[in-house]
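All protein chains of the complex are present and in place, except for one that has been dropped.
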Amino acid sequence: MDWPKGVEGLSYGGDYNPEQWPEEVWDDDVMLMREAGVNLVSVGVFSWARLEPREGEYDFGWLDTVLDKLHAGGIAVNLATPTASPPPWFTLAHPEALNTRPDGVRQVHGSRDTYDICAPAYREASRAIAAKLAERYAEHPALAMWHVHNEYGSSTFSEHAERAFRVWLQEKYSTLDALNAAWWGSFWSQHYGEWEQILAPRATQYLSNPAHELDFKRFTSDAMLEHFKEQREILRAANPDIPITTNFVFGQWVPVDPWKWASEVDLVAFDSYPSAPDERAEQQVALHADLCRSWAGGGDWLLMEQAAGTLHSKDGRIAKSPGRMARHSMIHISRGSKGAMFFQWRAGRGGAEQWHSALLPHAGKNTRVFREVTEFGNTLPGIAHTVAEPVETDVAILWSPESWWATGGGAHLPGPVDYLENVAQIHRVLRDRGVVADFAAPEGDLSKYKTVIAPTTYVLSRAGAENLRWFTAGGGRLVASYLTGAVDEHCQVWLDGYLGGMTDLFGIRVTEHLPQPAGEPRALWNFGAAERFCELVELRGAQCVTQYATGDVIENQPAVTVNPFGEGEAWYVSCKLVDDAWDRLFEELKLSGPGRPGLDVVDRGPWRFIINHTEREAQVGNVIVPAGSWAVDGKR
Amino acid sequence: MDWPKGVEGLSYGGDYNPEQWPEEVWDDDVMLMREAGVNLVSVGVFSWARLEPREGEYDFGWLDTVLDKLHAGGIAVNLATPTASPPPWFTLAHPEALNTRPDGVRQVHGSRDTYDICAPAYREASRAIAAKLAERYAEHPALAMWHVHNEYGSSTFSEHAERAFRVWLQEKYSTLDALNAAWWGSFWSQHYGEWEQILAPRATQYLSNPAHELDFKRFTSDAMLEHFKEQREILRAANPDIPITTNFVFGQWVPVDPWKWASEVDLVAFDSYPSAPDERAEQQVALHADLCRSWAGGGDWLLMEQAAGTLHSKDGRIAKSPGRMARHSMIHISRGSKGAMFFQWRAGRGGAEQWHSALLPHAGKNTRVFREVTEFGNTLPGIAHTVAEPVETDVAILWSPESWWATGGGAHLPGPVDYLENVAQIHRVLRDRGVVADFAAPEGDLSKYKTVIAPTTYVLSRAGAENLRWFTAGGGRLVASYLTGAVDEHCQVWLDGYLGGMTDLFGIRVTEHLPQPAGEPRALWNFGAAERFCELVELRGAQCVTQYATGDVIENQPAVTVNPFGEGEAWYVSCKLVDDAWDRLFEELKLSGPGRPGLDVVDRGPWRFIINHTEREAQVGNVIVPAGSWAVDGKR
Partner (left out) sequence: MDWPKGVEGLSYGGDYNPEQWPEEVWDDDVMLMREAGVNLVSVGVFSWARLEPREGEYDFGWLDTVLDKLHAGGIAVNLATPTASPPPWFTLAHPEALNTRPDGVRQVHGSRDTYDICAPAYREASRAIAAKLAERYAEHPALAMWHVHNEYGSSTFSEHAERAFRVWLQEKYSTLDALNAAWWGSFWSQHYGEWEQILAPRATQYLSNPAHELDFKRFTSDAMLEHFKEQREILRAANPDIPITTNFVFGQWVPVDPWKWASEVDLVAFDSYPSAPDERAEQQVALHADLCRSWAGGGDWLLMEQAAGTLHSKDGRIAKSPGRMARHSMIHISRGSKGAMFFQWRAGRGGAEQWHSALLPHAGKNTRVFREVTEFGNTLPGIAHTVAEPVETDVAILWSPESWWATGGGAHLPGPVDYLENVAQIHRVLRDRGVVADFAAPEGDLSKYKTVIAPTTYVLSRAGAENLRWFTAGGGRLVASYLTGAVDEHCQVWLDGYLGGMTDLFGIRVTEHLPQPAGEPRALWNFGAAERFCELVELRGAQCVTQYATGDVIENQPAVTVNPFGEGEAWYVSCKLVDDAWDRLFEELKLSGPGRPGLDVVDRGPWRFIINHTEREAQVGNVIVPAGSWAVDGKR
């Protein structure tokens, strides 16, 4: 499917909320958008209260005008269904359809996302407003794409959710015996005697059951997907030529499995908000881009939101220095995004996000930010022809949302585990070595990769284990790190050596987890160091690549091993290595590419994208890229 | 109005809770009070359960006795209405009249302040007990003042509050259209279609609306004031000669606007509890005193509570070293307080505050603390004649409670802002330069000042902006720091350059906020440094006083500017300066006085108050003040 329908070249623009401004501003908006090179805007994302001021009473006049003005100005529209923020009347009319916290508190309007994704009344209201929009705008010439909802992610622990959860569980397990077995119900007297006894993981006295928690996350992902699909079918029916998407938000708290969702959207869209002030921001942005490309699986994807002027970090926000917005955008575009979109076009005067950075700042067009936005926007048409070629790589990193969820906050784990950091570390070290990597689902198609890296893939299903075995047997090189395959899809421990049961594949058994105190690194012979987590490994045929040089119990025990298996080989890293040690290992594995630290280099067909994040001019081949700038070269 | 009626000279004493002690202690109390120089005590602050043991059943016998004994001993009484702590029977009789948290939990008795300020039943019970006290004691010869309630400050998010909030909003905005516009309701679908849809800012899913939050704070301030006025009218009617007050507590969480309240009380009373172990405690005390004097606007004010023996800090409490209690008291008295009162007279044996310091410690009269209390109390009559003269100054600092509230905890701001610290910093640097400053409301009368300093006055209303413009045009010197005038009275951003819209006044536009990472100060040319927050300034006629020497985007851009305007001039400081830089600027502005670091010097008519907080003897003119001591000199 052609997407955003009618947009030529790269998409450039952002969320546009004209309903927040008087009509006299709208013409100015269109004029400035054209000046900035904007060709696509997301309209109506939170407009429900303006579109349906009273239940069943609609007002589309303003939106008609807006779409007509945009179309006249040559700006395409990514039109949103507004279901991410029900209006105040919804709370009063359907109090039982509000989001419910684990402690039973219903969250009222006054923010956004105050709905219960499982409540029939909310579902019905969502379908109704989507149908009205479809009816009125499906054929509007400005319409380029549908943007369903916004950043799916709000869990609810209501009775509606519990009722739907039970249905979902019955479909999955058929019998209570199967569920009790899967959830290890005999521990702490959690055997269920009736389906009605199963609740959401609500406020309880002490530690909760990890299998229960994980299934509830999966269920919530599916419930949200159902909500999405209900709207999608309505929109599709109205005009099958308009692509339909929703924007993914990234966080451990988000119960959305992108691998399952990606095939349901016409293009994968993503909101990229890095959370570090320094070069880790660029690392995160590159990670986001590679994840999106991989979720899209060769299909289209788009950076749907980023902030033009600021970065958020633990310390609060900081400004993006000159050129950084363009470089972040180019990280996405070079790695496959079909454009660079932002939240938002015009900075809001009021509301909770009045200080969210925008393309057009509060101080107007005579500002540094708008000048950069305009300069970059007018550069994009010049490179539109270079992005037709695919991004190709033979290295994949496993991305397991379930491992991320299962190692989250409240979990009782064998030691300190930061799943995202472990994935990001692999990605970062590879990027610094110039390697562009894909991500892959543990159960996904690995046939096109030579090397697959599984960082702390804690949850490894039977199917995932089989997949890795098949990949290796067929000639692949598998590199797994500690705690990979610790538990199966039911969060049950893989007995007799962990490793997803694949002790033969790796030629070892892991016999004990040995978390280490903070601040006490453990040296490896000729191989850098480990920190916080080691495992005791028993060799069962594998070769020992290096051993621990220090440490109670582990001294002189295997730290990194390799085992030939079928046509391939399986490496195992039994600890949390520091960056240098991974770099050392990747040197051994001969993984390297044209980039280097501070320099993104991505080759696509005849085109080479170079992004220089450093404060010095950089040369790659014959191309010289000024400090803080980027280039696309056709003569690699 | 004469206040505390019948108390000659300076008031000295504290909260007195005889109902906690057997009657035989009462005579001892009066004797020791006389020994300590006590002439005023606050009685009955939390006595409701003893005055009305069952609903409608009263027992005043014990209070009759106490008042008679005090009167016989020459001690005047500041008689409290006990409404800050309803008795246990109230919870059971009126469960719907309890304070409700944002998550809907009603807070039961077992502490203090367990009531819903908006509940009709609580209002009625408050009026009833106030009327009983008025009826019985309005003519009692011991009665010197009424003390209504205690430390107003407990918010409630109940349906009572929501009902009253809606009425308040209707009075303020008249129409929903006006409210929706003021609250920027189109963001996140928050347009209200009916008044009934407006709730308190209860538990919601994500960020709340800042205009909603700010109006709810204002409403709560007004609701509490209404409660105060209801009691005041009853007490006034019973004897119009008795002054009426209530004691203010200081904290960002306190929804009380002192500028609005000050005109409703006969004298401003204040509870001063500094929260630092070191010299910042003295800075805070001086800040408290200058705030109180300014709120009182030339009228009377009184330090109503402080702790005799201890200071609280983040680290827990520490003891006040010898002389420190007297010096803190003298900071207040020298800056205008009509005395020094304490919580509490006799240290309690039990209850939640059993370890709160008191004038008479647990160990009795043979203690260091009581000896200091007695010594200081007997000194006060000797200086009573010196306090008739006013404290005068031509420098004012703006104090904006709304800016404090709006930059509080949960708010989504353009960068790190600590409003109180920014105000305190100006006050501190001026104090160290010997300058006594007033505080002024942004919309208040500025006509008597030559210099007005507006530190980060984030919320600046249209009226406030007009006031500053008028002040400057008329010859005043205005000094504003970063984020001043960022938003208006509806928390809406001032567009096209911030600054409360007064880009012409300052001769600049602020085009971008540039929060900076912690630990990375930005040098100014010849002017110290900034930290955490800078702004990008575009000159539009102003002169540049100094520029940033370092920093992305800001290097060589204006940091401090000055612009002549009418008869006056407007300075702008576009960043968070460090103390030294403010000192440098005040040197430029020729702001200095007779005090110096560690030494408070306040001149009032012919009298000079000198307080030496240092560990060395200090000389000011001909007067030598021993280390840790103070003096009042008549020959300045």
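Remarks
Which chain is which? They are A and B, in the order written, and residues in each are numbered from 1.
Everything that follows uses one rule, which is that contacts are C-beta pairs under 8 Å (C-beta built on N, C-alpha and C of every residue); 3 or more make two chains touch, one makes a residue touch a chain.
Note that this is a predicted model, so its numbers are computed, not measured.
Although one chain is not drawn, the whole complex shows that of B:M31, B:A237 or B:A319 it is B:A319 that touches it. Across A:T175, A:S189 or A:S447, the single residue that touches the chain missing here is A:S189.
Within the full complex, the residue among B:Y12, B:W26, B:W48 or B:Y482 touching the omitted chain is B:W48. Which of A:A84, A:L514, A:A542 or A:L585 touches the hidden chain is settled by the complete complex: it is A:L514. Those residues of chain B that touch the chain absent from the view are 17, 19-20, 46-50, 53-54, 82, 85-89, 91-92, 99, 101, 103, 105, 107-114, 154, 277, 309-310, 313, 315-319, 321-322, 347-356, 361-364, 366-369.
With the whole complex as reference, residues 103-104, 183-194, 196-199, 201-212, 412-416, 487, 490-498, 509-518, 536, 538, 552-553 of chain A touch the missing chain.
Please note the rule applied: only the chains that are shown with their structure count from here on.
Note on chain placement: the centre of chain A and the centre of chain B lie 47 Å apart, centres being C-alpha means.
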